[in-house]
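Let me begin by presenting the structure, written as structure tokens, before commenting on it.
A protein chain is absent from this complex, but the other protein chains hold their places.
The block that comes next holds subunit A.
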Amino acid sequence: MIEMKNSKPVLGVETSCDETGVALLRWDPEKPGRGLLSHALFSQIALHAEYGGVVPELASRDHVRKLLPLVREALKDAGMTPADLGGVAYTAGPGLVGALLVGASAARAMAWALGVPAIGVHHMEGHLLAPLLEDDPPEPPFVALLVSGGHSMLVEVKAIGEYRILGDTLDDAAGEAFDKTAKLMGLPYPGGPALAKLAEEGTPGRFRFSRPMVDRPGLDFSFSGLKTQVLLAWQGSDKTDQTRADIARGFEEAIVDTLAIKCRRALEATGAKRLVIAGGVGANKRLREQLAQAAGADGFRVYFPRLAFCTDNGAMIALAGAIRLAAGQHQDETIQVYPRWSLETLPPAA
């Protein structure tokens, strides 16, 4: 059996969707963020823009071109060579199967050649552990809200590796709702961040949309109906720039309110005192502000990763991988990826 030498860094590789991310992290149980030696990222947003969405085959093709140059860059920034690595972690799922396979194969082959252990990491575990890379990291138990273009879920984290899904989206993910809504008001792909920016100039209260699923028990989300409300409002409007901004404002408030209400309910239901926000939508300014306010009022603490680690990145994969490698977990030499994979099936990390 191959043991990871704790003093040696772990290479993290993320290729589950449209971002190629790489990082080097030396496992430091006291303060994981201190062990982050370097990270590098390439976003494919521009590549997919002319297609109006992520084209899986093109995503896979680009990962093959970008991954090794990024690994070289991360090694160089850390002043290291591959021979210095103590382990390799890669995203094994969930995600686009072809894209996952690129990172998994290259990473697994590196580990094989170096004779160091490799571990396939759950992408969402990476996201929910990302706040551990900050100063003053949250200690389990906590509740995590994972909101991105592909996911909207509330997870109870009893310990690292012990997850219970409290609520999930029944249709669109929160980030997906942002992107689709932006598109129907004529903003270019990916419109979500642009929509949020536009909302800052919008008049509060001019448009009010419903807060889906808050009037019933349970912690699931549903955002597709909001889209239709926005479409009707937009079609029946004067379609000026100000109206677009006002609608964006009303839409963002509806999403953020809904997320905040469910977060508070999740904390209440579990008795947790800590809330972790992760995923691309976690970069949303209004969501951050509103949850920080709620935390003050309700007496819980809220933890956000830095903006660069809200979206997909290699650092969170290096971290989740390092934790599991330190616990003696690793993969054999068959390369496996899991396009669909529930967080609840993961083994405890200790």
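The rule we apply is simple: a residue touches a chain if its C-beta (ideal position, glycine included) is under 8 Å from a C-beta of that chain, and two chains touch if they have at least 3 such contacts; residues count from 1.
The rule is short, and it goes like this: contacts and distances are computed from a predicted model.
Considering only "Heme chaperone HemW", "ABC transporter permease subunit", "4Fe-4S ferredoxin-type domain-containing protein" or "tRNA threonylcarbamoyladenosine biosynthesis protein TsaB", the record for the omitted chain gives "tRNA threonylcarbamoyladenosine biosynthesis protein TsaB", by its UniProt protein name. Which of A:I45, A:L68, A:L307 or A:A350 touches the hidden chain is settled by the complete complex: it is A:L68.
From the options A:C17, A:L37 or A:L114, the residue with contact to the chain not on display is A:L114. Contact with the undisplayed chain is limited, among A:E50, A:D135, A:D215 or A:D241, to A:E50. One of A:G98, A:P141, A:G225 or A:P339 touches the chain omitted from the figure, and that residue is A:G98. In the full complex, subunit A contacts the hidden chain through residues 50-52, 55, 57-58, 60-61, 64-65, 67-69, 71-72, 81-83, 97-98, 101-115, 333-337.
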